[in-house]
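The structure under discussion is supplied below as structure tokens; questions concerning it will follow.
Up next, chain A:
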Amino acid sequence: MPTIRVRAVVSGNTTEVQSLIQHPMDSGFVKDSKGQLIPPHHIEVVQFEHGGKTVFTALWGPAVSKDPYVKFSFKGGKKGDDLKVSWVDNKGATDSLTAKIQ
Partner candidate 1 sequence: MLRRIITAVAIVVGTAQPLLADNAVNPQADFKAFRKYFTERFPKVPLNDFVNGPYSMDAGLRKQWIAIDAFPPYEFAVDKGKQMFAKPFKNGKTLADCFANKGIGIRQDYPKFDAKSGQVITLEVAVNECLEANGEKPLNYNKDDMAAVTAYMAFTSRGKPFDIKIPNDPRALTAYKKGEEYFYTRRGQLNFSCASCHVQNPGNHIRTEVLAPALGITAALPIYRSAWGGMGTTTRRLRSCNSQVRGLPLAGGDELYRDVEYYLSYMANGLPISGPGARP
Partner candidate 2 sequence: MRNRHLILIAVALSVIAFAGVAFAASADDFKVALAKAEAADKQAYAFKNQWTTTEDDLKKAKAAAAAGKFDDAVKLAQQAEALANASIVQAKEQEKLWTEAVIR
């Protein structure tokens, strides 16, 4: 199942992008049921690309909530264009998804 959910909607010249990513975002300050600290496990970088250009980069620490959400807007997107989202976390895991602008 994809970890990335994205909704990109164009209105006039502006494309509003909302994205939700499934990730535990463990802060490293929480203990499990056995009293052991759960090591930090969080997304570090999320990149949004349109037309071969990066339109937004998120740099995240462990204080971003579990299943993180982000919203931003950029100019120049058109209905039907590709928008690519990709992330990488501190353990080197990655995922990516290409969505169509609506």
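How were these picked? Simply put, all candidates are chains of the complex that A comes from, given by their letters.
The rule we apply is simple: a residue touches a chain if its C-beta (ideal position, glycine included) is under 8 Å from a C-beta of that chain, and two chains touch if they have at least 3 such contacts; residues count from 1.
Just so it is clear, the structure is predicted and the values come from calculations on it, not from any experiment.
Here chain A touches just one chain among 1 or 2 in this complex, the one numbered 1.
Contact residues of chain A toward candidate 1 in the complex are 1, 5, 7, 18-20, 22, 66-67, 69, 71.
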